[in-house]
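Here the complex is missing one protein chain, while the rest keep their positions.
Letters A, B and C name the chains as they come in the text, with residue numbers starting at 1 for each one.
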Amino acid sequence: MVDFLQNWVYLTGAMALVGIGLYIVLTNTNIFRIIVGLNIIDSGTNLFIVTIAWHPKSVMPIYTATNNLVVNGHVISADPLPQSLVLTAIVIGLGTTALALAIAVKIYQKYGTLDVRKIKEGDR
Amino acid sequence: MKTYNLAALLVGVPLLMAFSIPLFGFISKQLAKWITVLTLGFEFFFGLYIFLWHIYPFNVIMGNWLPPFGENLYIGPFATVLIILISFVGLMISIYNLWSANHGDVVHFALLFLMFVGGSIGLVSTGDIFNIFIFMEITGISSFALAAYGPERRALGGAFKYLVVSSIGSTLYLFGVLLIYTQLGTLNIAEIAARISQTTSGLLTFAGILLVAGLAVEAELFPFNGWVPDTYTGAVNPVSATLSGIGSVGGVYVLFRILMTVFGKDGNFVSTYGNIDLMALVAILGSATVVIGELSALVQKNVKKMLAYSSMAQMGLVAIGFSIGSKMGSYAGVFQLVNHSIAKAMMFLILGIIVSFGIGEHIEDMKGLWYKSPFLTVTFTIGSLSLLGLPLFGGFWSKFALVDASIQRGGWYDFVIAIVLFASVVEAFYYLRIVGYMFTSKPTSTDKIKVSISPAVPIVAFSILIIAIGVFPQIVGGISWNAAHELTDKMGGYVLNVIPTIVGH
Amino acid sequence: MMSDTPEMVKKVFAIFVVGILIIGFFMVFTQMPKGNEVNVNNTVSRFYVMKDVDHATQMLDKGTYFNKDMVPLRNDVPYTPITFGKSSNLEDGAANVVTSIVVDYRGFDTLGEVTVLFLAASGVMLVLHGEKRKIPKKKIAPSEIMYVGTRIAFAVIFLFGIYVFIHGHLTPGGGFPGGAIIASGILGLFLGRQGYSPNKAGLTVFESLSGMAYVIIGIIGLVGEKSFLANFLPTGTIGDLFSAGFIALIYIAIGMKVGSELSAVTNAMIVDTEED
Partner (left out) sequence: MITLFSTLLVILIVAGGFVAVFSKKLLSSVISMGLVSLGVSGLFFFLQAPDVAITEAAIGAGLSTAIFIIAMKKIQKGGTSDDE
């Protein structure tokens, strides 16, 4: 029972992070804070994906001398496929962050501000 | 299952060339641009080879792991027509870039442009639902950087807005993919498509809404297309042409691959599993996009912004065509997609030439263009007439098919007729207004615009193609019909071609 | 984003959107299967873990894999037990199953992922192009301890990064964290010495060559094994250093590529940050 609740704790944490990140993106006007929000959404997504790959009784998906992944014809490790997808998602998140920061720095040099509203006014 | 693994080069060669472009860039900047042209030429002729020798439909197996275990590319009629379209438009724009891309970091610009086109080709050919996410990110990241390129500072704001919206969209898409994975335990499109009815319907509906929301960003559908005008206006003209002519093609392809092949329920008209018919939802979103896009385009005084809104509206028409769900509707959608992509890319390129000669983007600045450059005026007119659907131009056949399909479907899809007519009338109004300005008013100064050879080649090619499609619609019509068949008959057209032993419904 | 709306309306709207999303997710979570059985056995991951994809594919070719209700018989595929340190010549030799998926079974994804990072680095350079490094007006003499310390630390970190990506198929880690570790070592060099700049042309060459090496490994698979990104090397005994066929080669290419790319990104960002 406690194990079952544990799953919900992780899912709640993941969804809370996604919600917080989305809130930051929607309410802030500072470009850097928007990027912070995107990063937090990424963390929440990754936590969500790893959580659904996990089960309270699972072991890590690496063969070692003491860690056997298949018992009685049943795989008992955590699901390795979502984990490999998360590896991809993390790297893609870094790429997006770096590019967004480069654009933000350039925006600051050209407009002298980081405020989305002032950038819009500057264009008019 | 037919396999033709050599076609992995469709993705492999652009990647290899993109990785090597920085090395060529040490030798000469012009060489880097020529590498782009050569690579996209290879893609185009490979696509033509697949089409003319009728090698499609086939699978490409990656790493000798057959689907549903490994990843595969599935190149059916739909993918074939889009590969030819994307590589042709990309090739033409890369020829244009030989002349236009001159300032800033040209080597990295060429590299990102090449990978944008290469990523779009991968996007339309992949057979794995997570691989779609990867290719969406490849096209996404390269287009953010391309959109931020240019001497004008307004490019940066548009690029940043696109980046934020698009990364939230792809996160939603990822959630949708993983929700489906928890139920079916596979990521292969064919296996999901065959077994989609086994999922709980509540989860299926939610996952579908997440996927549609994520993909609608790239497909420029209504509540998620706020980035379109800013980004298109801000970017330099070849980049706007690329985003409009290639980026949206990939977005629409994936949206309807997911809706019709993965979620689709066969019947007289394709609908989707789950509590909500997502096809109807997309039809509503598409109609809203058309109305909003056309009305916004009507009031614009800036020609580039007008083209951006018009691009949005055209994508709405494409989405409506597919979402009718019949074979005729999908045919209209594919045809409209081809017409839109060619004509809109050409018009952005023409605008680029005009702007480079110091003439502004405002509608008043177009006055008397005929006296300065008859060539540009005539080609711009051809593009406009095709977009608004005059007979003897490409756009006529697709709008005709769209009306035909909605009459066949009947019911509340009758309103599509009204929307197509409305769109044509409004488009006629604002495009003919520009064309009228071009022909009538005599300008104060009549300095001739001399168009050099490299930007002229793509424009001539595009306008010849538009007229050719208008006169002989069977050039695109035949394969579009096959593509429509692939979309509407999901077991025979897609699933059994990928996993032949899977048991049908 | 929405410039004209007052602050309060925006916050309420944001809370509304977030609330709908979260409620939707929790409604969905209640429907997800979570029993006592680990549900890996119903997914394709089962065969990745058992390294038995070939066998499952053969069943699929005979048409017995999918039954009438289209439920794949994922539990019926017979398996051969795998013992660490004994089983050899498996279809995929990596002891780390995540690595075997990332590089072998779904290697095409990883090629795309490397490309995404490459494009992001190129995009950073495209966007930040035209910035010149300013020569700092007053030079703060670097502390001798800092200078020597970062150089020693760089050597250690560099070796650790290489260790991480060479052992990617045996231990947790692999090309991406290995490359990131090397890049953080180079970041340390920036901190240790004012005005430090890595050889930019060298980084570019390194980056291009390692990326091309990855694609060429894929093309060798296409020529030799008739399929892009197919393993063309023998797999030894599971758990050995030389056991995973081409996985080690690819992870070396990825590690070098990621390391040089992230260093180049750091370099592009850090230029011009010297005080002026």
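What we mean here is this: a residue touches a chain if its C-beta (ideal position, glycine included) is under 8 Å from a C-beta of that chain, and two chains touch if they have at least 3 such contacts.
Just so you know, these numbers come straight off a predicted model, no measurement behind them.
Peer 1: Considering the full assembly, with which of the depicted chains is the omitted chain in contact?
Peer 2: A, C
Peer 1: Looking at C:72, C:93, C:112 or C:174, which makes contact with the chain not pictured?
Peer 2: C:174
Peer 1: Identify the residues of subunit A touching the omitted chain, counting contacts across the whole complex.
Peer 2: Per the touch rule, subunit A residues meeting the hidden chain are 2-3, 6, 9-10, 12-13, 16-17, 20-21, 23-24, 30, 32-33, 35-36, 39-40, 42-43, 46-47, 50-51, 53-54, 58-62, 77-78, 83, 86-87, 90-91, 93-94, 97-98, 101-102, 104-105, 108-109, 113-115.
Peer 1: Since one chain has been left out of the picture, which residues of subunit C touch it in the full complex?
Peer 2: Against the left-out chain, subunit C lists 96, 98-99, 164, 172-174, 176-177, 180-181, 183-184, 187, 262, 265-266, 269-270, 272-273.
To be clear about the criterion, only the chains that are shown with their structure count from here on.
Peer 1: More contacting C-beta pairs: B-C or A-B?
Peer 2: Between B-C and A-B, contacts are more numerous in B-C.
Peer 1: From the mean C-alpha coordinate of subunit A to that of subunit C, what's the distance rounded to whole Å?
Peer 2: 15
Peer 1: Taking the mean of the CA coordinates per chain, how far is subunit B from subunit C in Å?
Peer 2: About 30 Å separates the centre of subunit B from that of subunit C.
Peer 1: Multi-chain contacts only, two chains or more: what residues does subunit C have there?
Peer 2: In subunit C, the residues touching two or more other chains are 1, 25, 32, 39, 43-45, 48, 106, 109, 113, 116, 119-120, 123-124, 127.
Peer 1: Please output the residue numbers of subunit A that touch at least 2 other chains, ranges allowed.
Peer 2: Within subunit A, residues 18, 22, 25, 52, 81, 85, 88, 92, 95-96, 99, 103, 106, 120 contact more than one other chain.
Peer 1: Would you pull the subunit A residues touching subunit C in the complex into a rising list?
Peer 2: So the residues of subunit A in touch with subunit C come to 4, 7-8, 11, 15, 18-19, 22-23, 25-27, 52, 55, 57-58, 61-65, 67-70, 73-81, 83-85, 87-88, 90-92, 94-96, 98-99, 101-103, 105-106, 116-117, 120.
Peer 1: Using the touch definition up top, name the residues of subunit B that touch subunit C in the complex.
Peer 2: 5-6, 8-9, 12, 15-16, 18-23, 26, 60-66, 68-71, 104-105, 108-109, 111-112, 115, 119, 122, 128, 130-131, 134-135, 137-138, 141-142, 144-145, 148-149, 161, 164, 179, 181-183, 185-187, 191, 194-195, 198, 200, 202-203, 206-207, 499, 501-503
Peer 1: If we count contacts the way the header does, which residues on subunit C are in touch with subunit A in the complex?
Peer 2: Residue positions touching the partner: 1, 3, 7, 10-11, 13-15, 17-19, 21-22, 25-26, 29, 32, 34, 36-41, 43-46, 48-50, 75, 79, 81-82, 84-85, 95-98, 101-102, 106, 109-110, 113, 116-117, 119-121, 123-124, 127-128, 171-172, 174, 176, 238-239, 258, 265, 268-269.
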